[in-house]
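Structure incoming, see below.
One protein chain is absent from this view; the other protein chains keep their places.
Right after this comes chain A.
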């Protein structure tokens, strides 16, 4: 199609036009190279360099110390917990809205709200949860004075593993709703009818038809939510300050003031983050391609 426009020109100029074609993408290429690819490569290369520039694996080996490993471990646990719960609750809410026989008008507002809430991360989100579940938060006080449940006595603390997980769920659940609703819409009524005609019960239909079709989207979104939680810096810092030892907070402190005492260990820490989110996103992209086969 694009050759049509060049045919209008005299053919003698054809050889000179070829490089100009590519020049059109040059500003974008230069921008991306300078401000996305090169900075990332600098970190990746730095992770394998000594301060004087020669190759080493010491930085990567340096990650395998107790405090750094435990930071990764807590980060991964929070990401898994919030991704898993986010997927399950998000799925339940989306399924209720799409398949549960709720009034049709609920869908629109639900999706709009999910769009807003999934973007409401960062510092303000931390404030909202502090005001609700913090030591003098609305819900904490209400449960203590009206219901007689003392959350603190039960061991709940907003500045902890579960506190952070519950807070992350605020953007995880809506993201799941946004992604899984189209997949639920993709379940064709004909499939259910075909299964029923062949004598399947409702449970059998879910187990043998709907579940296998939804599984790739479900697992793919799980991976996406995992990466989403793993990279969340602002919420964690605003919520816990530096009291919780997780990777983004550790890296933040390292960039600010070299708390690890070795700049190249910082590179390795960041490189580890890229590896973890990279793996999670690869899984997501791969599974999404699989799930799209059914959603055409």
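Everything below uses one rule, namely that contacts are C-beta pairs under 8 Å (C-beta built on N, C-alpha and C of every residue); 3 or more make two chains touch, one makes a residue touch a chain; residues count from 1.
Note that contacts and distances are computed from a predicted model.
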Absent chain per UniProt: "Succinate dehydrogenase cytochrome b556 subunit", "ABC transporter permease", "Ring-1,2-phenylacetyl-CoA epoxidase subunit PaaD" or "sn-glycerol-3-phosphate import ATP-binding protein UgpC"? "ABC transporter permease"
Touching residue (missing chain; options A:71, A:87, A:117 or A:287): A:117
Options A:160, A:245, A:262 or A:281, residue touching the unrepresented chain: A:281
Thinking of the whole complex, not just what is shown, which of A:126, A:180, A:195 or A:244 touches the missing chain? A:126
Going by the touch rule given at the top, which residues of chain A touch the chain that is not shown? 1-2, 4-5, 8, 21-22, 24-25, 27-28, 31-32, 34-36, 38-43, 46, 89, 92-93, 95-97, 99-102, 106, 112-113, 115-117, 119-120, 122-133, 137-139, 169-170, 173-174, 227, 230-231, 233-234, 237-238, 241, 248, 251-252, 255-256, 266, 270, 273-274, 277-278, 281
